[in-house]
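Note that this complex is displayed minus one protein chain, with the remaining chains in position.
Should a chain be cited, it is by its letter among A, B and C, assigned in written order, with residues numbered from 1 in that chain.
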Amino acid sequence: MVQDAAHTAALDPELDPDHHHGYLQAKEDYLKRLRRIEGQARGLQRMVEEEQYCIDILTQVSAMTKALHSVSVRLLEEHMNHCVLGAARADEQAGREKVAEAIEAVARLVRS
Amino acid sequence: MVQDAAHTAALDPELDPDHHHGYLQAKEDYLKRLRRIEGQARGLQRMVEEEQYCIDILTQVSAMTKALHSVSVRLLEEHMNHCVLGAARADEQAGREKVAEAIEAVARLVRS
Amino acid sequence: MVQDAAHTAALDPELDPDHHHGYLQAKEDYLKRLRRIEGQARGLQRMVEEEQYCIDILTQVSAMTKALHSVSVRLLEEHMNHCVLGAARADEQAGREKVAEAIEAVARLVRS
Partner (left out) sequence: MVQDAAHTAALDPELDPDHHHGYLQAKEDYLKRLRRIEGQARGLQRMVEEEQYCIDILTQVSAMTKALHSVSVRLLEEHMNHCVLGAARADEQAGREKVAEAIEAVARLVRS
C-alpha cells in the first residue's frame, strides 16, 4: 500500500507517505517559529542574568506562551486535516479513535 | 419538517435531525452539567453577598472554569465525531472547512 | 458582633468588617457580573435544548469563561490591595503568607 501510495503521490502530493503526518508542507514554517521560541528562551535567560524587571520578564514569558499556543493550534489543524480526516475517510472507527486522541491533546492544551 | 427529515434519515442517517449536531445522545448529560454550572454561578453570588473570603471565592471560580472547560472539550469531541467526520466522509473540501471552524473554536478555548 | 467589629474598626481600619475582605465596595458590581454569568449558563442550556450548532455553543462557553476570568482578575486585585497589602503593612511574615496564598490562587486560575 505504501508502494502504491508513493506511486500515486507522484500524481497527487496529498497521498505522498512523506506527508502522512500532515505537517511537512509547513515544516520550514514550524522550524522557523520554534527557532524564534528557542531565541525567546535564551532572551529570558539574558533578562534574568541582567536582573531585569520581573514584570518585563513576565511579559516575555506571556509572549512566548502565546507563540507556543499558536504553533500548537497550527499543528493541530494540520493533524486534523491529514491524519484525522484521512483516517475518517478510510474507516469510521479509525476516525473516531483519531478524534479521541486529538481531543486529549486539546484538553492538555486548554489546561496547560 | 421533522417528519420529512426523519423520513430522509431512514435513507441517510447523516441527515437525521436527531443527530445532525452530534450532541443529542448526550443532551441530558450536558443539561445536567450546565445546571450544575448555573448553580455554581448562584453559589458565587451567595459567597459575595455573605462577604466570604476572596481566596475561597477564587477557588470556586476556578472550579467553575474547569467545569466549563470540561463541557467544551466534550462538546468538541462530539462535534468532531459527528459534523467534522461526517462532512469529511461526504466531501474532502467540506471536511477541511469543518476542521478550520473547529480549530478556531479550539483557539478561542485555549485563549479563554 | 458587627457592632463590636465596627467599634474595633474605629481603632484599626483593617478590622473594619466593611473592608476586611476588600471587595465590598465593588460588591454590587460583582453581583451584576455573576448574575450575567448565571444568565449565560441558562442561555447555554437553552442552546443545548434547541440543539443549536455546537460551534455556536462553544463560542458562548468561551465568552462565559472570559467573563469568569475577568471576575477573578478583578477579585484578585481587590484582595491584593486590601488583604495582602494590609497584612504586609502590619507584619512582613503575614504579608508573605498572604502572597503565598494569593499565588496559589493565581496558579489555579492559570491552569483552569
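What we mean here is this: a residue touches a chain if its C-beta (ideal position, glycine included) is under 8 Å from a C-beta of that chain, and two chains touch if they have at least 3 such contacts.
If you're wondering where the values come from, they're calculated on a predicted model, not measured in any experiment.
Although one chain is not displayed, its contacts with chain A can still be listed: residues 18, 21-24, 27, 30-31, 34-35, 37-38, 41-42, 44-45, 48-49, 51-55, 57-59, 61-66, 68-69, 71-72, 75-76, 78-79, 83, 101-102, 105, 108-109, 111-112. The set of chain C residues touching the chain not shown comprises 69, 72-73, 76-77, 80-81, 84-85, 88-89, 92, 95-96, 99-100, 102-103, 106-107, 109-111.
Assume only the chains that are shown with their structure count from here on.
In whole angstrom, the spacing between the mean C-alpha positions of chain A and chain C is 35. Between chain A and chain B, the centres computed from C-alpha atoms are 24 Å apart. The multi-chain contact residues of chain A, meaning those touching 2 or more other chains, are 111.
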